[in-house]
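Shown here: the complex without one of its protein chains, the others still in place.
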Amino acid sequence: MVAFDEMTGSGQELRPAYDALDRWLKEAPPETLALRRSQAELFFRRIGITFAVYGDEESTERLIPFDIIPRVLTKPEWTRLEAGLRQRVTALNMFLADVYGAKECLKAGIIPPDLVYRNACYQLEMVDFQVPHGVYCHIAGIDVVRVDADTFYVLEDNARTPSGVSYMMENREVMLRLFPELFATHRVAPVDNYPDQLLATLRSVAPRSAPSDPTICLLTPGQYNSAFYEHSFLADKLGVELVEGSDLLVRDDVVYMRTTQGPKRVDVIYRRIDDDFIDPLVFRSDSVLGVPGIIGAYKAGNVTLANAVGTGVADDKAVYSYMPEIVKFFTGEEPILKNVPTWRCREPQDNAYVLDNLEKLVVKEVNGSGGYGMLVGPHADKAQIESFRRKLKASPEGFIAQPTLALSTCPTFVASGVAPRHVDLRPYVLSGANGISCVPGGLTRVALKEGSLVVNSSQGGGTKDTWVLDA
Amino acid sequence: MRIRISHTIGYDYAEPARHITQILRLTPRDHDGQHVMSWRIEPSIDGRLRAGQDAHGNIVHSFYADGPISALAIRVEGLVETIDLAGAVRGGPERVPCEVYRRDTLLTAPDDALRAFAEEAAAGAGTPLSRMHALMAATAGRMSCRDASGRSGVGAAAAFAAGEAIAQDIAHVFMACARHLGQPARYVSGYVAPSGGLAAGGGAHAWAEVHLDGYGWIGFDSANGLCPVDTHVRVAAGLDYADAAPIRGARQGGGSEHLSVLVAAREAGGRQPAQ
């Protein structure tokens, strides 16, 4: 399987977007690249941009490897991608409003009702509740992969609390510092207005009863969360307080922050805590991260949660396989972005095919995330395949399968020099009361191991700066 | 039957609590098999009590009180008239599609032993209704019911492995099996009045309801091995105990807490008007 390379296409000819970058790579001595890379690492270490790996007792704070060679997209490529993202996120929001409201798509048979009703992420508390301004998924991260010059697939929708946007911004920051000359020769669309757009989005969805200058805060599970750096980074850029559950209190269905000058009312909460942990009175009672009574305040219309509670039903991997139909049903348009062809193991014929072809397929657990609970057939050994075969037979409804895609590659600076490595892309899409916005590009993740298709940072993936050329 | 209920849940705190928030699911609703003649909830301290409904249609009170609070008692008094409908529950608030009640939850997730038990219990029974009766009989035979005072639930799988459990977990065992067999099942908390045929009774109780095509929701009380009759007062329903718990609370400060429960449900004598 030969992958499409974003610099050289399928053959040896250079794609125009990479013209100047290619020249620069040829001219720059390897020592310079190595020096710049260590400077970049120093920068990241100094600012403390780290993440935690679950189950890794030894070093709880690690740096995600950063590759100094940017990934380049042309304006026309981005324009089409963006149109597809807007369409997809519009449909996600309409889908959520529908499954918690009129349930038209279930009545119309677009998606089997039990996929929604039996899904633990379908929050009963949200049924028939009007979310402020009708927006459910304020911040979405749509994982996109590319297989040839014209084809992008959506690999996964992240509609709960997508992370990584701080890397998008810090990657650009370090590139601007280390390679000012490259920015002089490329017209790269900026990403540093993301916090402004996010703030505008959050302000726009404040409850109608809130003052015109609403109080916003960012709710984090705390400094031991893997994305804590990002939470603190965003709170700082947004100019809002970074709060933990214990910093908030609820009195008579109103949420307040504990401040040195007494309780201060909060109107909008950008929460980076999962549904299950956000209110011990409603969800898991053993949660110490959450705020008792916050769901009561939410349902009384006194505070907006972003994202809304219950968005997880839209990014479930089993629901994912129905997204093309969902997009068409709600927007009346053909989907601009394709789905990866998906076998639903809950359907007996599909499961039979999957069981016969495990060594060729990627099998994913519908509730798994971050590359855990996943089988990459071509890279798995016999024991792994057999263990998945048992799981699939025991509970087929817990899995989906997809073909092993030839993810596109980008030139990457590795130990042996500059070599192609597989990449994906996570653009961030914001939905507010006044519509959708999306900064050009997003976070490119790269599988640093040769031939590897797993880009997750917890599994040896790195990141790159993503350039959308403005010309 | 007229059943008079008196239920007091008391908390003593090691040090004064600064604030208490509680969600109370302690108020029954009418359905074809029961009529609530009178009902009162009285917290022992000043606070704000607000009524609402949850996703399942249960009546929910939110209670907020500011400290310092060294002790709190929630006292419930009521009179309910019940009719024996052989376990059928009709005319209640049905807010969510019954498919929802096929979900596994933390407390009702089955393990291999439970799955095998469910399949074995139901083998040989012809209709879904007879399968559920067979499952209830098997559960009643397998699980012995312990008094709930001073104990808390452990969930279906652990309770099944232990072979004895409080009523709450016997309901979970039954629900885990019923869901495994493809039936929507829900948890019900309520009261039972003592009666000659009941092994467990005379106070707070828990059982399950199963949705059967053609019949609707039907109660199964595996702890007693029978379908609820006019001795049972139904208060709240949910996906499991946590979802329908009589009280869920949070507090600031207070240190350790000591819980005491006094509950009585008994047949009210004569036909005197409720007061």
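We call the chains A and B, going by the order they appear; numbering starts again at 1 in every chain.
The rule we apply is simple: contacts are C-beta pairs under 8 Å (C-beta built on N, C-alpha and C of every residue); 3 or more make two chains touch, one makes a residue touch a chain.
In this section, contacts and distances are computed from a predicted model.
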item	value
Undepicted complex member, UniProt protein name, chosen from "Cytochrome aa3 subunit 2", "Alpha-E domain-containing protein", "Peptide ABC transporter permease" or "Phosphate-specific transport system accessory protein PhoU"	"Alpha-E domain-containing protein"
Contact list for the unshown chain, restricted to visible chains	A
Omitted-chain contact residue, chosen from A:L33, A:V147, A:L178 or A:M257	A:M257
Touch with the omitted chain, as defined above, among A:D22, A:D114, A:E241 or A:E365	A:E241
Candidate in contact with the missing chain, chosen from A:Q223, A:N357 or A:N434	A:Q223
Chain not shown, touching residues in chain A	46, 48, 222-223, 228, 232, 235-236, 241-244, 246-247, 257-261
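Here is the rule we use: only the chains that are shown with their structure count from here on.
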item	value
Inter-centroid spacing, chain B versus chain A (mean Cα positions, whole Å)	40
Chain B - residues contacting chain A, complex	19, 21-23, 48, 50, 54-56, 62, 64, 95-97, 99-100, 102-103, 105-106, 239, 242, 248-250, 252
Sites on chain A touched by chain B in the complex	113-114, 117-120, 122, 124-125, 127, 249-253, 280-282, 284-285, 292-293, 296
